[in-house]
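Here you go, one structure.
Removed from the display is one protein chain of the complex; every other protein chain stays in position.
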Amino acid sequence: MITLPNARTIAVLLLVLAALASVPFLGDSFYLKLATRVIVLAIFAMSLELLIGYTGLVSFGHAAYFGLAAYGLQLLSPEYDAANLLVALPASMALAALVALAVGALVVRTRGIYFIMVTLAFAQMLFYLVRDSAWFGGSDGAFIYVKPVLRIGETVLFSLDDRTGFYFFCLCCLVFTYVLLVVILRSPFGQVIMGIKENEHRMQALGYNTYRYKLASFVIAGTFAGLAGFLFAAIDGFVSPELLGWHQSGNAILMILLGGSGTLFGSLFGAIAFVGMEDIFKERAIFGPLADHWQILMGVFVIAAVLLLRRGIAGWLVTWTGRRSPSLQERDDA
Amino acid sequence: MRYEKKRSASRRTVIKGLGAGLGLAAAASFPAPFVRAQSAPVKVGILLPYSGTYAKLGDAITNAMMLNIAENGDTLGGRPVEYIKLDSEAAPPKATENTNKLILSDKVDFLVGPVHSGVAMGMAKIAREEGVITIVPNAGADQITGPLCAPNVFRTSFTNWQPSFPMGKVLLDKGLKNVALCYWNYGAGKQSAQGFIDGFVPNGGTIVKEIGVPFPEVEFQAALTEIAAANPDAVYVFFAGGGAVKFVKDYAAAGLKDSIPLYGSGFLTEGVTQAQGAAAEGIQTTLHYADTLDNPENKAFRAAYKEKFGAEADVYAVQGYDTGTLMRIGMDAVGGDMEAKNDLIAAMDQADFASPRGPFKLSAAHNPVQNFYLREVKNGVNEVISVAYEGLADPAKGCTMG
Partner (left out) sequence: MDSVFLFIQILNGLQYGLLLFLIASGLTLVFGIMGVINLAHGSFYMIGAYMALSLTQLTGSLPAALLLGIPIALVLGYGMEGLFIVHLYRRDHLDQLLLTYGFILILNETQSIIWGDDAHGVPVPSWLDLSLPLTDTLSYPVYRLAVSGVCLVLAIAMYLVIQRTRLGMMVRAGESNREMVEVLGINIRQLYAFVFSAGICLAAVAGMLAAPIESVYPGIGEQVLIISFVVVVIGGIGSIKGAFVGSLLIGLAQVFGQVLLPEFSGAVVYALMAAVLLWRPTGLFGRA
């Protein structure tokens, strides 16, 4: 049911990719870091899109897995030495996956509003545990003093401390995440979870154990959120309990709205728009004194976007390039 | 029909694309060519909360700092000053991004902020890496001038440990030997409690009960009942803002005020006595400032602040004011030459001046060495009773500087 983007969409995507790949050559370290952040947020939003856009599960606690993996890197980093990427990255993602499995086992039994509230509540529980327990470095957050390196034996092949190298590493992770999620969605497993989104009862009647499929989707999404969280922590080497907070989860949902639910690549546009939007609203040159109350502008924008901009940036792009994915069509028909 | 739709959609896509492009341009905020001339403005980047719970603190600090520099003809070391304000939202996940923006994009000469300790941690991380001169005008996390201390990082406020330490001796002098502790169970609360314990237990005091209330929970009935059950000689607490208002009122409403005296770190009654009303009367606290401090600097500062902003200055304003003084001392020493960074830092390091709070100098870890005053709320005002500790420095555990 998932259609690969058509030639024109792919052309646009490749252009965006080329634009992103050229950012390091601007030679401006601020933009490099900003673009790194955008890419990492795009991975985060994309992982949530698997749940919201394709499984029909609106998770409002997705930041928990993002934040846990970020803390995973912090915990695995020795104070005066670099963690090995080959160990720290899989371990942090596994931590996110395990917790997603435990939470998911409980929450995917619920649906609708229930699911939203239960995911939120579990994320809050994890937030309090991380903030208040002694293992995680306290409410003020903690540092990763030395960035992780890719080390085989004694040889260091690559260090995330190199900002350009780290940037391309994140970009590769984004492409990897996108491709892997497309493969997953085009597999029989993907057909089933999309079927669950359309009509869970029908899938059950067809003999599928929908619980297991939803749980698997929840764990995959949590794992990729973990990838994003790990990378986020490596950008500046600082983690704080608020990374698990509900504002962070809300931001991911907002990115999906802006990008357009129903297309994986929309998450990338969503992340760009999300980061850009705030800067625009805070710009006194455009909004004058209203810029001091930018949260009102943001709120009005969000409400207007929900009411008017129903298919997000990706929706326009898909329409423009002439072919529409079935899930979009369905939203229009609803 | 379909065609029409496509067309309009495509037009809007272009507009959207333009919008996104504008966004990036706005994010760049057109970095000005970096001029090294002496007449070029000094850029002061300010990362403080201007929205949410801490907005009031952010405004007071900003106002007072600008007041100070305005008194110097709006110059630092003879150069005009350009302020670049950024709302920190008191959100730690955005702390490094905002700091990056000020340092890497706006290329500020001084970085001032923040209020929130979590934001301070993220900011300190970047500031240490980039070496920009940073002044923390409030956030009290002990770590900033402890294990994370750095030559380019200064603080004009306090460590969380500092205001609580002097109270231990004050209580023992009053013969109050068995004390219950109650605080918000997060960074600032825990460090504040530790400060009290360090000043109280080694001198013969006993902590009979320690109650951590989850931050920012303000339902205190359970804690009050536990205090009553423990029946100590006195209670020492750390709460601030809305929580402080509520705790003081609840404590009085539970009838405990008459039987078990309440003491606290100064934030318990700072800027909130109006809201606390009669419940706050008679409460004694320790802090590095009091509105009624009788020194010429304080009187002049309070008068100027009131005239300019129509509001009473508070401890946060004083911290902002001294941030301005510290920058002035540094810039005067090098005649406004930011290139002479080592000399600038050395001059700030040696700063020794009369602040509205009393004598001000910096410890080797760049945290203020300052007086702590015992204050009592009388008619809604924190009146100074005595100097509880003269020239107290933070132990700066883990700082290898100096």
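Letters A and B mark the chains in the order given here, with residues in each chain numbered from 1 onward.
The definition used in the following text is that a residue touches a chain if its C-beta (ideal position, glycine included) is under 8 Å from a C-beta of that chain, and two chains touch if they have at least 3 such contacts.
Just so it is clear, the model here is predicted, and its values are computed rather than measured.
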| item | value |
| --- | --- |
| Identified contact with the non-displayed chain, of B:53, B:72 or B:178 | B:53 |
| Option from B:77, B:168 or B:241 whose C-beta touches the chain left out | B:241 |
| Sole residue of B:74, B:129, B:173 or B:217 that reaches the chain not shown, by the stated touch rule | B:217 |
| On chain B, residues whose C-beta touches the chain left out of the figure | 51-56, 59, 185, 211-214, 216-219, 221-226, 228-229, 231, 241-242, 244-246, 249-250, 253-256, 259-260, 271-272, 274-277 |
| Residues from chain A at the interface with the omitted partner, ascending | 52, 58, 60, 106-107, 109-110, 112-114, 116-118, 120-122, 124-125, 128-129, 131-133, 246, 250, 253-254, 256-257, 261, 293, 295-296, 298-303, 305-307, 334 |
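Everything that follows uses one rule, which is that only the chains that are shown with their structure count from here on.
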| item | value |
| --- | --- |
| For chain A paired with chain B, centre-to-centre distance based on mean C-alpha positions, whole Å | 34 |
| Chain A contact footprint on chain B (complex, rising order) | 5-6, 9-10, 12-13, 16, 20, 22-24, 26-29, 50-51, 86-87, 91-93, 95-97, 100-101, 104-105, 117-118, 120-122, 125-126, 141, 143, 148, 185-187, 190, 214-215 |
| Of all residues in chain A, those that touch chain B in their complex | 28-31, 33-34, 37, 128, 131-132, 138-143, 235-238, 240-243, 245, 247-248, 269, 272-273, 275-277, 279-280, 282-283, 285-286, 292-295, 313, 316-317, 319-320, 322 |
